[in-house]
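Before I ask anything, here is the structure I am working with.
For this depiction, one protein chain was excluded, whereas all remaining protein chains were kept in their positions.
And now, subunit A:
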Amino acid sequence: MIAQRTGTTALRRVAANPNAVFTSTFAKAAMSQMQTRQATTQKISATEARSILDAQRLNRPVSPHLDIYDKQQTFFGGSIWQRFTGSGLSGGLYVFGAAYLAAPLLGWHLESASLVSAFGALPFAVKSGVKFLVAWPFAFHAFNGVRHLALDLGMFMKRQQIVKGGWYIWGASLVSGLYLAFFL
């Protein structure tokens, strides 16, 4: 395809040169024998062209999307769990704060004394379960927060360190959560 084109260009150049008499007659004869293809084209206005292009642009893929992430590689890496645990703890604080402020209007008792007596009346398993649901996210968020601050300073950035660090955080936070919930 390209070789053919190169030949055509050379022939055209020769044909355009009026001084080369021999070659020009030969080239013109050769050009007259070449195949030509009449392409069917259609004149469209600029706005029509724009609308066709816009229709194509609407079909472009969306990127990035949640589908592209490999769950097994990054889901337990700790970054999104930092957000899960943090929003859980902060959400709890916000809900408690709003409820505490609304308590006098609604007739609830959320003072520390009534909270402690109500919580103390629960069976040991329930108490420890609730404690674990607070202690594990707290431990995870604290340990992983320190890890993230270290990562922000450019430390532990090797691939193996990142992968291992993520699992150490899970182990340490689960052990700490169980200790805080059941043995403290």
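General observations
Basically, contacts are C-beta pairs under 8 Å (C-beta built on N, C-alpha and C of every residue); 3 or more make two chains touch, one makes a residue touch a chain; residues count from 1.
Going forward, contacts and distances are computed from a predicted model.
One chain of the assembly is not displayed; among "Succinate dehydrogenase [ubiquinone] cytochrome b small subunit", "DNA-directed RNA polymerase subunit beta", "Trafficking protein particle complex subunit" or "KLTH0C05720p", its UniProt protein name is "Succinate dehydrogenase [ubiquinone] cytochrome b small subunit". Touch with the chain omitted from the figure is made, among A:Gly77, A:Gly145 or A:Gly166, by A:Gly145.
Here the missing chain is touched by one residue of A:Arg37, A:Arg57 or A:Arg159, and it is A:Arg57.
The chain not shown here touches subunit A at positions 50, 53-54, 57-58, 60, 62, 65-67, 83, 86-87, 90, 93-94, 96-98, 100-101, 111-112, 115-117, 119-120, 127, 131, 142, 145-146, 148-149, 152, 184.
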